[in-house]
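The complex appears here minus one protein chain, its other protein chains still in place.
== chain A ==
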């Protein structure tokens, strides 16, 4: 059998005031998928950056095929054929898909454009392996979040690693693509690779893994064989408490008047003749596969992109939203999926982020009413159960779930009556997920109209009152909650 591919022994890592990892031991055999699960803040990210050489552990030992190694940087990790698919997208927007995939391991010096042709061909092959149709010559900056994720995965595969670490690889993939990805992972496994799989989607974890290690608060709660393990058992290991399904958050409500009405809006070669309406107290989802352009529709409603034809009415009044500023004034809040890039100012404090959308209200004669800002922020932190050490903690230091709560809190503070939420639970753990869904249901309870875009159809079906389905820029289906069926909705995906 030989030594395991990768062994971590008694890894300990502390950050000022926090023990991120306390005595973590982990091993990975060749031809195995070993899942790593735990709530946000359990220490998964730290453990992964230790494996990738980005963080040096305080103590403990790392062995690769029995040999002790010091991973002093990503370069060293790569040299040991240990590759990581990053959760956040770490790509060069100014380079092409192919250049990104092979960055750092381009085929040796064939000069000039000839090289580019070869590179594109290789990228095409690689993309073909995971059955994705993406032009390798396109600039990554022009791609959607989902497509960028695919590039990220291909990049790790391109290094032909022996140990491949997936950090939330499916966070923004739809069910179809997840299936493809899992298929690839099985193939890699059959080739004798070791795969470490980190995901909040426990269904996938149970589906793909051989073993699972559960982390909680920097400790290993246990390492189990997957065979005979159930989702409920796994969840209770993770959170140490009862599992509350996403649906539990849903409540029936009375709807008010139509708050947002979109009438046949079109944008040339993006979307065509899209109509929808959301009443006060109603949660409406827009479902669709990658490329259905629902994100573009949401951005147009928020005034971040123009429309060619059609009309947007807010509380019955036709409006022309030329910028997000005007949309916000009209009472629309937008929670982007890319919360690090578009939703938060990471180097600013929790308090400043929460107060950002209400600065005008917090000012008097151009001076900031700090006390009032802090009072508002404190109230939100309490209401949303955001785990922070204080209002002065930087947003960048929080876990994904807590960051998302701040994005939501910002718009609660603003008090607009229409909210567009894009993937609010992206990369968020089970416990925080439930809390976020409760918060979003709470928004609707308060009489806000909520427009919801999530990648996981099941989540959308759990949370929404109605679902609209889009395909290639058109609305292809419309379902009330009582008629929800994954099959029927999926049928409209390709209509």
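What we mean here is this: a contact is a pair of C-beta atoms (placed from the backbone, for glycine too) under 8 Å apart; a residue touches a chain by one contact, two chains touch by 3 or more; residues count from 1.
Convention: contacts and distances are computed from a predicted model.
Engineer: Can you work out the missing subunit's protein name as recorded in UniProt? Choose among "Small ribosomal subunit protein bS6", "ABC transporter permease", "Transmembrane protein" or "RNA polymerase sigma-E factor".
Structural biologist: "ABC transporter permease"
Engineer: Which candidate, A:93, A:183, A:390 or A:415, sits in contact with the chain we can't see?
Structural biologist: A:93
Engineer: May I ask which residue of A:10, A:75, A:191 or A:485 touches the chain that does not appear here?
Structural biologist: A:75
Engineer: Which of these, A:69, A:118 or A:188, touches the one chain of the complex that we don't see?
Structural biologist: Hidden-chain contact among the options goes to A:118.
Engineer: Just checking the interface: what residues of chain A touch the absent partner chain?
Structural biologist: Counting only chain A, the missing chain is touched by 74-75, 78-79, 84, 86, 90-95, 99-100, 103-106, 108-115, 117-118, 121, 141-142, 155, 305.
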